[in-house]
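Encoded as structure tokens, here's the structure I'll be asking about.
With one protein chain withheld, the remaining protein chains of the complex are depicted in position.
Should a chain be cited, it is by its letter among A, B, C, D, E, F and G, assigned in written order, with residues numbered from 1 in that chain.
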Amino acid sequence: MEIFDFYRKDRWPHVFCPGCGNGAVMNCFYRAFNELGLELDKTAFVGGIGCSSRIPLYINSDALHTTHGRAIAFATGLKLAKPELKVVVFTGDGDLGAIGGNHFINGCRRNVDMTVICINNNIYGMTGGQASITTPHEFLSTTTPRGNKEYPFDLAEIAVAAGANYVARWTTRHVHELTKSIKAALQKKGFTFVEVVAQCPTNFGRRNRMADPTQMLEWMRESSIRRDKAKANAVDHVDLNLEGKITVGEFVDRNRECYEELIGVSKHG
Amino acid sequence: MEIFDFYRKDRWPHVFCPGCGNGAVMNCFYRAFNELGLELDKTAFVGGIGCSSRIPLYINSDALHTTHGRAIAFATGLKLAKPELKVVVFTGDGDLGAIGGNHFINGCRRNVDMTVICINNNIYGMTGGQASITTPHEFLSTTTPRGNKEYPFDLAEIAVAAGANYVARWTTRHVHELTKSIKAALQKKGFTFVEVVAQCPTNFGRRNRMADPTQMLEWMRESSIRRDKAKANAVDHVDLNLEGKITVGEFVDRNRECYEELIGVSKHG
Amino acid sequence: MKVAPGEFFLQGNEACVQGALASGVRFFAGYPITPSTEIAEGLAAKLDGKEGVFLQMEDEIACISAVIGASWGGVKSMTATSGPGFSLMQEAIGYAAMSETPIVIVDVMRGGPSTGQPTRASQGDVMQTRYGSHGDYQVIAFAPASVQEMFDLTVAAFNYSEKYRVPAFLLSDAEVGHMRGLLTIPDKLDIIGRKEKGIRRSDEAYDVPDELVRPFPVFGKGHRTMVTGMTHTDNSWIEPEDVKVHQELVKRLSEKVLRNRKDINKWELMCPGSKTMIVSYGSAALGAKEVAASDDKVGLLRLKSLWPFPEEPIAEVARNCDRILVSEMNLGMMYSEIKRVALENGCKKVELLSKIGGDPPTPSEFRHKLREMGVI
Amino acid sequence: MKVAPGEFFLQGNEACVQGALASGVRFFAGYPITPSTEIAEGLAAKLDGKEGVFLQMEDEIACISAVIGASWGGVKSMTATSGPGFSLMQEAIGYAAMSETPIVIVDVMRGGPSTGQPTRASQGDVMQTRYGSHGDYQVIAFAPASVQEMFDLTVAAFNYSEKYRVPAFLLSDAEVGHMRGLLTIPDKLDIIGRKEKGIRRSDEAYDVPDELVRPFPVFGKGHRTMVTGMTHTDNSWIEPEDVKVHQELVKRLSEKVLRNRKDINKWELMCPGSKTMIVSYGSAALGAKEVAASDDKVGLLRLKSLWPFPEEPIAEVARNCDRILVSEMNLGMMYSEIKRVALENGCKKVELLSKIGGDPPTPSEFRHKLREMGVI
Amino acid sequence: MKPVIDPKFCKACNICVYICPKKCYSKGSGIGETGYFTAVVSAAEKCYNHNREGKLLCELCILSCPDQAISWHEETEEEKKK
Amino acid sequence: MKPVIDPKFCKACNICVYICPKKCYSKGSGIGETGYFTAVVSAAEKCYNHNREGKLLCELCILSCPDQAISWHEETEEEKKK
Amino acid sequence: MDSQVRFSGFGGQGVILMGIVLARAAALYDRRVGGDGKEVRKSAIQTQSYGPSARGGHSKCDVKISDAEMLYPFVEVPDYLVIMSQQAYAKYIQERKPDTKIIIDPDLVFDRPKGDVYHISATTAAEETVGTRIVANVVMLGAFREISDIVSLESLERALLESVPKPTHDLNRSALKLGAKLASEAVEKRSKG
Partner (left out) sequence: MDSQVRFSGFGGQGVILMGIVLARAAALYDRRVGGDGKEVRKSAIQTQSYGPSARGGHSKCDVKISDAEMLYPFVEVPDYLVIMSQQAYAKYIQERKPDTKIIIDPDLVFDRPKGDVYHISATTAAEETVGTRIVANVVMLGAFREISDIVSLESLERALLESVPKPTHDLNRSALKLGAKLASEAVEKRSKG
């Protein structure tokens, strides 16, 4: 399958800004999906509301573009009603981690079989650059004109604590590692979570002296630190947040039984 | 201050069932509050909706009995509007961890100065015994007539991952330890969280062969394991949930700056 | 799951469970709330994963979201709640309307606003059902007044939801939901199935004029469906800035419900010729039934469906009577709509018997009011 | 925080920020949403912790909850949102009504239902404002039609919210919110402060009859206040099963707003004697202004407040004209209410100019409609 | 000091009976004012705090009683002798 | 194989220029069809995949291009000689 | 003709069950053959006052039984008022007609109402005779049936046994009989006294 069998070419060029990180994630996702030989007609894509959440509408498959923050809840119903479908959620840091935080942690806990890809651009892109729950401390946004005083969530660590079967985080500066983790996530049963720190040059970069998307890629390269190394240095993730680092790597890979197995849901075609 | 200076004696006997764990938590809270010499008129109590969330109405102080799940959000506004108040939230496993999960994790992250006491009775007491996000695997409830197939949250671990300054869990079988942790929580600045596993004989015990409250206390005694021991045995918390253990102890004690300090909120009397 | 025909002594909420099962419900997501919880509990016992899924979720928003998601998986799906949960569901209800997703929502009404009276009956959510979500949309809502109607109108809600691809509501209340009485399940029931794209059946759903209701493209069948709550064209591409696209879409969503009022609306008429007519629904109408049965100066129009607003039966009644007494367990919500229609149709005296606090108006209270009005 | 008097060229949403600051807002919690975001952004710049707190929260439910909490801390507090966020706030809005918490909510309306048209204007939330939460309650809502009114009516919303201890709304829309124009901030503004328990001031708030509005017991002042969304007695003890307590409470909550309609309602009247009157509000009324100014066969009643429903000015207009043309940017929401009042007052021709999709009706469209009606 | 049960508050859960390491409490047998078989202090003299001044020891009963039905009282001269 | 940029899709972010370890890309200078200064493949012959068959190497550019504007194409005979 | 019955007591006594069993018996089983040879059905509706959870306090359960189709299913003023606690007495004694039959458990209700009153020591009798006060409600139900004769013993027993766990069937049958006995004694005593 060529990339434009997978994506709806008639909608190109897509709506995302020049240099937006969403596109790189789309490339890696297509690559992983294709290399695994998965089928579009046996897969459904679900998104919330946000730039990142619009990706499902560009994929040549069934797409459920839902309400802000609730993608995982919609996906849960869809999956349990039609268990033979593979279900993939595309979401953003705001959609998943701010308004959708509760469905996120409960998704991890309930362990319904689905893969959730969160494009964390550290900002609300769609609405024009307000701080999100992952905007780093002291960074600027339209709602933090004096620098963000809050500290960010570590979404991947929370997913671990909440019980997801597979958790990884990479940046768009790690396209190969990212592709590999998406593959791992798609292959594993249960709730799997891949977070991608990605550039939003328009609404995050511009206000933080990184208007050029390549500056953002460079920032991600410099800030990334492998999770095993970070753990070895015994810094807890909250402290890491304080330092503005981005821990990357696979965070957990375990095999809790998924919810469908636990309730013995049968495939009603 | 005698206990019935602290509580509204004219409302006694309270509405809670015979043997309900809420009462023990009330005793320990009063004890901690009193021993620290805190003042009722400088403290406000906030609750959501649920048996546990009704405790604020019994305290001889300002009480905000809110909507289901939102107590922390209400408390956040109250505290930031009147920073000289000490703010304490009473909540339940359903109120805090199910419908209120998002405000819980964001409360931990934002680190507004407040103490949250969650009475985790593993069930929705008020509505008559439906499963909650902490009902142990395979336990019975009115909505899990074949045993609960989901696995429970570990609220305390999530609070750690989300960034709370102080996190402890005890059961009502640990009244002295609990009192000590409540004291520690009340003394520390920032978001502090004390989870108490407590008996609901009416709606949890009755359906799980522990109709007698003392059977429930005995169950808690048997299932409890100190967190340091558990950690030494290298079992991760999700695995612990699988085994039906209750890890108890202090989970974290750190000193992240609280939100008020970070934004430099001034006390406007 | 099959439901056995026969006679049963059940609670209203249990009859609703039976109605859902009889309609073929395959997915239920719920969050406990008094006085609706028995519906969740009943379905938890029945939907064991094999024949359908029962899911208790983290909150009501998750529930209705999952219910909509499940419907796109092609199964009949449903949730049940009461006031506070109903309020939380409003955003997603608008999404269901906009995305034309067939779902059923039961609201067992209790006293509001806010936490109010969790265990007492009210009819305070009837306008919320119509207007609770932002923007223009229409819904279908039924108001049962007995155990039997908890069953019958649950089935109706499922049927019309499928037929018109619209969220349908069962607006019950704490009295009807908790009342126990006889339920007769007939041998044969008319059940309308999903109006599925690519499958033509001689199904009643296909009676609906096609320019208003589109066939439903179930996920996973190669339709490559796009579903969205944004303004979209007929092939589902989002066009959030296009005035025309928005007008066509939103007007069609309303029209498909409003133009089919005759098909949807249901009511009971007692002593239709009377010069004084009571118009009421649900629990509030029960005292009126007794009055209308015993006094031939007074008739009753009992609405079994509230939305789309039953203009025609009310107009008919208004044209033929001198005065109308509206009775509801709120401060007068349907009253203003009914009054408008009555005035348009030449009936100038429209009065209100409003009763809140949990107890339905009694026959004595009706008689007292009618006496005040000089009717009896 | 003081607001400097003078003339400014600002966006509608920025004028709202100025109005809030002028009213003494000390707490704002918001969640970004188009087209209201500039209000949050404007207050983020001003409320820096010292003179007040700006908080961006995890969702709209958290925002309005925190806003209510802050109000109990004794400060003026506010949030701003649009349709989807407004829907999510409905449960807490009912709580604010039930607990009699003064708060201000701005809804900059966009096209719905659901995600709809995020950047386009509509008036689709006017009924939701009245009926969006479960149960019986009344609110106060203003509908600005200019940059200046974004300021003036924000101040009015704060004032009436404090005076009657009721949630008050500013129902703006994407056009008025984003329009830029002149704002004049006067030297002196009438600002109503918290009607605080234990403090008697010669404040306007105290004009309110005491049997309807109670003084507000700010937290932390030794009142040992109990606040609850459950049915409660006057000393705030919960009585969720008591019929009488519920009736008294809920009726009082409604009455305190309804009985003070004269004080609250605001409107503009152009060519009042005309035989044809347009009744409209917000953006939808702007085209009508031009028509009414240029054609003396046509007058205009422009409602600046929508709730409590302005019965009196509409009745007055209806009594003196032959026909009414209602214009709104929805499918006809206020229309039915207006029609009812018109009919009651002898005006039998009530027509609707409804326009959705984002653009307010133009003067030409008004003229076209009036021509169709045979008026001009 | 001795523990005393307030029969107006006790709901007869018998947690005191279970929790007291010294077996000072026993189940009640007669119906109390509230319709419950309230527990009774049957052996106050076994309590750690019997005839003790200053900071109280143990207190498991008081901290565990869900209904705030137990409180400390001075012993009578007679009781002190036990 | 050689990378080719589709000027209908390229939005001139220059990520390819930044990311390519072999400096195969350079910034564009003329305005493209879409109004952007689309990037250009200025040194395809330096690519790891120049004159290579089978599994492609590196691919940082293709995976990183936000607009799916880069794709692989057969080289012409002439290009192969470079 | 309608019969309106109210059972009241405190939470945990099984007052609700009494009403459910009575209504169930009337609705499903108590059908006689009428003069025209057709089955004559009763309609019966049970309603209740529903407090938060199972926390003591008073509890109320109403049953309305009608020979015709049920129109208004709620009890306005009861024809029969069964009271099993002092709290319930205080709360519900006012709502009665002059001819309302009142049945109390004199060991749990301390006040003594005037009027058409039957004293049935259901709780004590249950404990003493069948060995457990758990079935005091069934004893009272048996007594109520004997006094009211609204439904037949057979249909009441059938409805009862459907509503309780199998192993307790004998116990419940005995309790029902015991109630009937207490009632006849009470009636006798009244007619004598």
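Going forward, a residue touches a chain if its C-beta (ideal position, glycine included) is under 8 Å from a C-beta of that chain, and two chains touch if they have at least 3 such contacts.
The model shown is predicted, which means the values in this text are computed figures rather than measured ones.
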Contacting the left-out chain in the complete assembly, out of D:75, D:179 or D:192: D:179
Residue in contact with the excluded chain [from D:287, D:310 or D:357]: D:287
Residue of D:118, D:132, D:313 or D:357 touching the missing chain in the full complex: D:118
Those residues of chain D which, in the complete complex, touch the missing chain: 7, 9, 34-35, 118-119, 146-147, 174-175, 178-182, 286-287, 289-290, 293, 359-360, 362-364
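To be clear about the criterion, only the chains that are shown with their structure count from here on.
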Those chains which touch chain G and also touch chain F: none
Leader among chain pairs (count of C-beta contacts): C-D
Interchain centroid distance [CA atoms averaged], chain A/chain E, Å: 58
Chain centre separation in whole Å, for chain E relative to chain D (CA means): 59
Multi-chain contact sites of chain A, meaning residues that touch two or more partners: 67, 98-99, 101-102, 106, 133, 263
Where chain F touches two or more other chains, by residue: none
